[in-house]
Each structure stands twice: as structure tokens, then as C-alpha cells.
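One protein chain is absent from this view; the other protein chains keep their places.
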Amino acid sequence: MTAVELNNVWKIYAGDVAAVKDVNLSIQPGEFVVLVGPSGCGKSTTLRMIAGLESISKGEISIGNRVVNDVAPKDRDIAMVFQNYALYPHMTVEKNIAFSLKISGMPKDDINKRVQNVSEVLGLHELLKRKPGALSGGQRQRVALGRAIARDPKVFLFDEPLSNLDAKLRIAMRTEMKSLHQRLATTTVYVTHDQEEAMTLGSRLVVMNAGQIQQVGTPIDIYNYPNNRFVAGFVGSPAMNFIEGKLRVKAGETHFSRNGLDIFTGSVSYLPDTESDAVIGVRPQSIMLVQKETPGAIAATVDQVEPLGDQMDIKVRIHDDTVIIARVPLQSGVDTGLQIHIAFDAEKVHFFENSKVGARLNRRS
Amino acid sequence: MTKDTKAAPYLFLAPFLILFLVFTLVPLFQSVPLATQHTFGPDASIDVGMEKFSRAFGDPRFWTALRNTLVFTTGSVLIQLPVALALALVLNRKHVLGRGIFRLLFFSPQLVGLVFVAVLAMVMFQKQKGLVNSILAGGADLIRGLPIIGGWLPSKSDILGIPWLETLAMPALIITALWMYAGFNMIYFLAALQNVPKELEEAAMIDGAGPIRRFFAVTLPSIKPVAIFVVLLSVIGSIQVFELAYIMLPEGMGLQDSGLTLVTYLFKNGFEIGDLGYATAIGWLIAALLSIAAITQRVLNRSEVRL
Amino acid sequence: MNGKRPSISVPWVLVHLLLIAVSIVVIVPLLYLVISAFKTEQGFLEHTFLPLGEGALGIDWSQLTTKQLGRLFSSEIGIGRALVNSIFLSATTAMLATFICALAGYASAALDFKGKRAFEWLVLAALIIPPPLLIAPSYQWLHTLGLLDSYTGLILPAVAPAFGVFLFRQATLQSVPKSILEAARIDGLGEFGIFLVIALPMLRPMVGAFLIITFLAMWNNFIGPQIVLQSAEKQPLSVVIYQTQTAYYSDYGLLMAGTLVSILPVAALFLFLQRDFIAGLSSGAVKG
Partner (left out) sequence: MFQTGVYRNAGTPLSMDGNGKVGQDGTRRSSKLLSLPLRYALSPGVAVMLVLSIISGITIALMETARHTGELTMWTFAKPHYDIYVPAVDEWNNEDKSEVDMFLIGRQVMDRRMLGGFLGEVPTADLLEAERSSASLTFAGPLDAVGFVDLTESLEEEGLLVKINKPSLSPWTYEGRIFGIPHDVHPVMLAYRADIIEEAGIDMQAVETWDDLYRVLGPLQQRRSKGHPMDRYVMSLWDSESDMLETLLLQSGGGAFLPDGTLAIDRDINVQTVSHMVSWMIGPDRVATHVPEFSPTGDQLKLDGHALCYLMPDWMCNVWRHNVPSLEGKVKLIPMPAWKPGGTRTSVWGGSMLGIAKTSSKQDEAWEFAKHLYLSEELALDLYRSGDIITPIREHWDNPVFAEPDAYFGGQRKGLMYIELADDVPNRPATPYFKQAREAVQNAVSRTKQEAASLDLYTPEQIEPIARRNLELAHIQVKTIVDANAFLREDSEEVSP
């Protein structure tokens, strides 16, 4: 049994603009799936198709093994939390939470019990008689959450629910949502453009771009083994460094050079023999400061230094002015204008085809 | 999307569309053939082609009505709107006491309603005993003793006999409209002024611009879209002036047609004589006049106003 | 007052003097109306304003009378029925027009459907049809429909003004976020329920403003009842007052009393809905 299943789902707008292309996805009960991608990638549209707010152009969506293509949103047994909370401004918090229950004809006593329960879980007791206009952003967010929980749906749908909050609150809410999900264990589909949020929240991530799924997997999986150059660049902060060049792999020996300079030499597992144009991807966290004599060391000039507490991001330039960002310990004594040497952690370099898709070359184990 | 969601928008539009079709579009289309007929009421009619239009162009009373209407429109816009803007500017200042009360007060004539304002004005502009002439005569008495001006003043009985409603219909109408609408238009200007960003004014103040400069350099350009909207509304409304004149003036138009307006003339022809054809032809000419006004404002304001 | 004392300066005094002067110009006619409503035919002639004489505040109060008001409600003039007619016509029209325009304006702003662009163009085009053009053909058409001398013939043409649809469309775009409608859809409301229970309350300032606008328009409608209604007992105040003016030309006291009776209900209603009205009017103007 799957909680939500998308089979070859397309969304095509007037004028043949495809917002979602052939999406296949199967979500297990109790999973917390995060759809993540840059704005306009089709993640929201996908979510809205699950909710029934957008019609499905092609394909099939089922919720709880029931095809819901022609089922009205209210009958899909879902609840949704919107980016701007979408609270009814003329109703009190209590009424907002109780609204859908009332519509469904639930007896008054049961409604009251549910509202009590929900407000207990979310700490809304003080706010029940207030109207949304009198609440802070975080409180509104909580009420929106409460409204969704009260329905006790089969699936929660979240459409960038935290993006209107300030940074501190956002992080606090993340934790709260995570623990909430652990308590309720309700299937959740969550949309965000913030990869960090996606990584912390999701039990599984679905990275989307240009209407297509790029990769599905656990956060660790995706971080460590991005399927293609897009995913690699999208996930992780600061973003992965990409350097185009020539790749030659022969007998387990990998050699990557650019404009005549050796960038990387070493042995990379699961990389088939080849000799081609390629792109090497290195996360700033996988770059080490080394001595000049270290094998594979590259000379670089420090352009900029950005301290971040006990670490710092440095922007360096190598011989042909290619810029590389690296994250190094604060105590390393690096400063602007200095000549230093860097090297890449052989276990953590990624190779991609130098093509539009940029598929991964070094297969995972 | 389910079936009833797809039907819903059409069901929502249906009441409007049906009523609009029946009570606006049908008469609109009927107005074309009707303008080419001579009628006596809704049942008896004869086709006369374009005769009604040629008659209008050769009809001195039509031209009188057109001239009066344009005088009223010009007078209304040129006097009323600056007054409204001035009141709004004053009331927009933070340190004015009782702003809410003044705003409500200036707006209050609007509540009386056109018909009732007309009745009130009819009584107030009476000769001899009307309030307007009484006040004017009283005022004249007060300053009669002054040198130079005092000697030029007309006599009391002349002032009491000022024939507002007979031959001075246009000034009387313009004054009445000023009284009634200045406060109403003030509300529009006030709303616009409240949307002028404070920073702009402050920046200009820091740049050393005086109040007058600030008004022309900052305030006026900021409220230009609303100002043009209000001018257009006033022009359109003034061109259609009817109740005020019809109820206020003897026989609905004063002496020598001094207060005959286009819509009054339309009404008289259509409903006091029964010639609906001529009334409709005049209606088309009014429509032409209004579209000239609308096009003018569009040209003047190409970029700012989006309807 | 926010605790900040206004600085009293020469311009400050001048501005207030000006405001007070304008206020007097505005108020005097209204006072004149009220005072005249309590004068007899003779009293009106003898005193321009208040009857001065012996009495409190130097005014001869005994010269003022409510006789004129009483006469208005007698069977001779029957302003009571006209008052009820006006209330019925105005309230019914205001309600229907607001409902119909809100429904259509909301749909054209918040819902997706085929022909949406065409509808928007229709509304914009309808805004420029000048009412005087339609007077004569409407009369002929109402005659064909057999709606002359009926309230229906007066109300129906007034309840679908295109500018109302336009106003509500703007208000919906401005103050009803789509996500709230979607939330309601997920919560299980039907489309009509969403409109009634979710959208209408959010459009409240415009609803209040439009109710007043349409109420006033019908209350002050003169040309409509003049040409559509026939029976004496069906006439609203606007026509009855005009009729009183032409039949009782010389009795200005009576005329002013009738005018007073005609404007008091409107003033009361306006004061009640004032806040909404100003808000709606302002938003309409600024976004217009």
C-alpha cells in the first residue's frame, strides 16, 4: 500500500507550456517527503495537483490506492498548509480550526474535543478567541498547522509553510514540525525551495528542476551522491564548486586537468575508464589547505575571506583565474592576498558529464 | 477539478450577464433604430431616417442646451475641483484639529441627494425672500458705508431681485453643484494624498523645497492619476446634469432656456412631448460628447490610468 | 490626540479660520432646511432664518411648528407611503445589486474559466455606455416587456451595473488571496459557500460602500421612477417631493419639511455604515 502515488503525471498549461513533465513518485504511509527545487521547477504545481487545486493534464494520482484525478479536494482526505497560512481573517482561531470539521457535519462536542486536543499539542490555548489579524507570524503558522492537524487527514500537504517567517523562527519551527511528524506519523508532502530546510525535515527528498524529477532519495544520499550536476549544485551550502576540464581515467588512476594544469590526480572508486571532457565537483567542505609539497596541491591566491564563527569561507583563484570557494578552519591563518595551496578530498570529489544534463560519472557503490 | 467547480464561474456570472443583456444591451441595440424614428410614445412611430440628427444640428435650442451643458461642466471642473483639492490639502495636515469632523461635515451635502438639494436650492435662490439674496443684501448693507466700493454696490432691492432661477440659471447651478460635490471630491483627493509616500515629501524638504514647490514637484505628480480620474468623473457627471436643473428651475430650464441642459432637453422631447426618436438622437450626441471627453483624458494620461 | 501639542502659529490659526468659514457655508443651507421645515407658509415669509422675538436665546419658539410634518403624513400628501416605497426600492436594489455584482466581480477575479478575458472586456466596455442614451429605448423596451408601472421595472435594470462588477473585481484582486479560497476548497466548502462565507466577509469594506452607493442611487433616482412608475401610490420620495413642489408651490415650509423627512433616513444609514463607505470609496479611487 502506498499513501500517495503519482504515475506519469503531466501538467500542461495553455500554449503547451509543460510545468510538470512525466512525474512518477510513490510515497509510503508515514513518510515525510520534501519536494525541493528552485522556484518555477514544478514542485508547487505537483503538490497542488495532489491537493486537487490544479487539474491533472495527463497521468494519474492516487491517494490511499484510490485514483483521485476527479475527486474534489475536500474528498481527498488531505489537509494543506499554505505559504501565507490562508487563515480566514474574519474567524477566530478556534473557528478557523473547527471550520472544516463543522462543514463535514461533525457533532459539536467532538469538534470541541478536537480543537482542545490540537491547541494542547500546539500550545494555542491562549489564542483560541483571537482573530488571525491579532497574531504574530509564528502564531499564525501554528494555527495553520492546527487547522490541518484537526482534520486528521491521510496526507498533509505543506506549501512552503515556513518561508514567511524570520530566520530564527523558521529554524525553531522546523524542529517543531519534525517532532510533530514523529508524534502523528501522518504521511506528509512538503514543498520548499530551501535545500537546507529540505535536508533537515525530509525523510526522503525529491529534487525537481524544470518540471522533472532530478533525484529521489534520503538527504544523506542526495548530499553524498547527487545524480547530476543540477542536484549537486542545488544541495549543500555553500554551493559545490564546478570546474570544467579534461578527465582521463585509466586503470583506476584518475587524472583531471584544466588548461594544462593538473587539478586532481588520485584514485576514485567506481569511475569507469574514460578520456573525455568532464566537470569535477567539489564541495567547499571537501577542500583542504595543504603544503606546497603535498601531491595534488594546487597553488591559489586568496581573494576574499568570510569568517563564520569557528570556520571561514575563502574565495581563491587558481592559475587561470578559475574561482573556487573553500571552507577552512578559522585558525588556519589565511588572509586576503596570501598565496596558499589547496587539495581535494579524493573520497568526496564528484565527476559529471560536460553536457546539459551533466549526469554523474562516478557511480555509487 | 470536479464538474460543479467548472460550472460555478458561469453560474456566478449568469445573474449579471442575463440582467445586463436584457436591460442594457437590448436597449442599447434598440437605440439605433429608435434614433431614426419619429414617435408619439412607445407604440406609434414613423421612420424618418437621419432626420432627427439633422434636426438637432439645425435646432437652436439644442445648441443652447449644448452650450449650457459645457458652461456647467467647465464651471464645475474649474471651480469645484480646485476647492476640493484645497480642502483635502488642508485636512491632510496632521496638526489640524477635528479632521474627522470637518471631513464628515464637508461630505454631508452629498447625503442630501440631488433631488432634495435641487428643492432646497430652488427655495434658497428665490428672489426677494430667498436666503441667498437676503444674505447678499445684508452683506452689501454692511459694507455700503465704505468709501469707493460702497458707492458701486447695487441697491438693496436690486440685490434682492437677482433672478438666479430665471436668467442666471448657470451660476446658480454651478454654485449648487459646488456646494454639493466639493466635499465628495475632497474624499478622493484625501485618499490619494494619504498614499503619497512620506519619504518623498521629506526628501524634498531636505532638498530645501518650500511648500509651494513641494506641492508642484512632489504632491501633484503623486496624485496625478487620481486627479485625472476625478476630473474625468466630474466631466462625465456634469455633462449628464439633469435633476438639479430640471427641479430647481422654473419649467425645468429657466427663462430664455438659460438653464436648459442636454439631458433636460432629451427628457422634455421624449417624455413631455413623446418624441422618443429625437430623445434617442440627442442621447447619441451626448454619447459622442462623452467619448470625446474620455478620449481626451486617455490621451492626456496615456500611461498612468489603468481602468 | 497623541500627546503632541499642536503648535499654535499664525498659519495654524488661519487654516482653522478657513475651515470654520467653509463649514459655515456648508452648514447654513442645512440649518436653513431644518428651520424652514418647522415654519408655516406665513412664518417662512416673515423670517429669513430663525424667528427672532421674545423667548429663550432671543428666538420666538412659538412661531415654529410641527404642523407641516403632520400634514406630510396625512392622506392629503401621503408621504408615509412614499417613504416606505423609497426604503423598499432602495434597500432591495442595494442588496440585489451588491449580491449580483459581488458574485460576478468575485468570479471574474478569483475563478478560472473559459472566456474570462472576453468577460473582462465586456465589463470595461459597459462602463462607457452613457445612461442618457438608454433612457428612451429602455422606456420603450420596458413597455414591450409590460414592466411599466411596476417595481420590477425599476429594480431589475438597476441591479446589474457593470461598474459594480468592476469594483468588486478590483476589491477581490486586492484583498482576497487565492490560497484562502483553496484552503476553503480543501476544507470542504462548495464554490458558492466559499463566496458567501469566505470571500464576502473579506470584501466587507466594498460591500458596505457599494450598498451605500446603490442605496443612495436609488433613493435619489428621479428620472427612473418618473418614467417607469405611473400609480400615485407607488411613487418614491424623490418624485413625491417634486410633485409637492409643483402642486404646493407656495408652501415652502411644507416642501422643506418633506425634504427633511426624505434625507434623515439616508443620513442615519450613512452614519451607520460610514467607516466601510469611506474605506471602500478610497480603495476604489486609488486603485481605479
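As written, the chains take the letters A, B and C, and residue 1 is the first residue of each chain.
Note that in this section a contact is a pair of C-beta atoms (placed from the backbone, for glycine too) under 8 Å apart; a residue touches a chain by one contact, two chains touch by 3 or more.
Here the structure is a predicted model, which is why all the values come from computation and not from measurement.
Among the chains on display, the ones the left-out chain touches in the entire complex are A, B, C. When you scan A:Ala18, A:Met106 or A:Leu169 for touch with the missing chain, the hit is A:Met106. Touching the chain that is not shown, out of B:Ala7, B:Leu21, B:Ile46 or B:Leu300: B:Ile46 (per the contact rule at the top).
Remark: the residues of subunit A touching the chain excluded from display are 29-30, 63-64, 66, 74-75, 77, 90-91, 95, 102-106, 110, 113-114, 117-118, 121, 149, 152, 154, 183-186.
For subunit C, the list of residues touching the undisplayed chain reads 41, 44-45, 76, 81, 84-85, 87-88, 90-92, 94-95, 98, 139-140, 143-144, 148-149, 188-190, 192-193, 196-198, 200-201, 204, 207-208, 211-212, 215, 226-227, 230-233, 239, 242-250, 252, 269, 272-273, 276. Contacts to the hidden chain, counted on subunit B, fall at residues 37-48, 51, 55, 58-61, 126-130, 155-158, 161, 163, 166-167, 250-252, 255-257, 271-275, 278.
What we mean here is this: only the chains that are shown with their structure count from here on.
By the document's definition of touch, common neighbours of subunit A and subunit B comprise C. Of all chains shown, the one whose average CA position lies nearest the global CA mean is C.
Mean C-alpha position of subunit A lies 61 Å from that of subunit B.
With centres taken as mean Cα positions, subunit C sits 17 Å from subunit B.
Looking at subunit C, residues 185 sit in touch with two or more other chains. In subunit B, the residues touching two or more other chains are 5.
Those residues of subunit A that touch subunit C in the complex are listed here as 48, 51-53, 72-74, 78-80, 82-84, 86-90, 99-100, 103-104, 147, 151, 159.
Per the touch definition, subunit B reaches subunit C in the complex via residues 4-6, 8-13, 15-17, 19-20, 22-24, 26-28, 30-31, 34, 42-43, 87, 90-91, 93, 95-97, 102, 104-106, 108-109, 111-116, 119-120, 122-124, 129, 131, 134, 179, 183, 187-188, 190-192, 194-195, 226, 229-230, 236, 240, 242-243, 246-247, 262-263, 266-267, 270-271, 276-277, 279-280, 282-284, 286-287, 290-291, 294, 305, 307. Looking at the complex, you find that subunit C touches subunit B at residues 6-7, 12, 15-16, 18-19, 22-23, 25-30, 32-33, 36, 44-45, 48-49, 100-101, 103-104, 106-108, 111-113, 116, 119, 124, 126-141, 143-144, 156-157, 159-160, 162, 165-166, 185, 190-192, 195, 216, 219-220, 222-223, 226-227, 238, 241-242, 245, 252, 255-256, 258-259, 262-263, 266-267, 270, 274, 278, 281-283, 285-286, 288.
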